[in-house]
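Here the complex is missing one protein chain, while the rest keep their positions.
== chain A ==
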Amino acid sequence: MASKPRIKVPKSASAGEVITIKTLISHEMESGQRKDKDGNPIPRQIINKFTCSFEGQTVFECDLDPAISSNPYFEFNAKVAQSGTFKFTWVDDDGSVYEAEAPIEVN
């Protein structure tokens, strides 16, 4: 269902700086409100949870409802104290988990 996620994280930052992270994953986000050509409702299939963590600590989380547009996009902030890796996780209604990582160097 979903294709490779796209992440935008700055390569480096100074300690304690608040950085902006942008993420997008290709996913139809079938709302469950639509009907196919024969008038049968198309079952809901959305990504219902998004998480961003840094070295094991949660930075930002989101619970998604069907009202989130297809190809869910998120922009949020993070405060970093040392170099490390951001880990991003998307959880699909069907149980699939999509993951991505992005390193950052803090000086």
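One rule holds in what follows: a residue touches a chain if its C-beta (ideal position, glycine included) is under 8 Å from a C-beta of that chain, and two chains touch if they have at least 3 such contacts; residues count from 1.
Everything below uses one rule, namely that contacts and distances are computed from a predicted model.
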>> Since a chain is absent, check the UniProt entry for it and pick the matching name: "Xanthine dehydrogenase family protein molybdopterin-binding subunit", "Putative secreted protein", "Flagellar hook-associated protein 3" or "Rieske (2Fe-2S) protein".
In response: "Putative secreted protein"
>> Even though one chain is hidden, which residues of chain A still touch it in the full complex?
In response: 18-19, 31, 33-35, 54, 57-70, 72-79
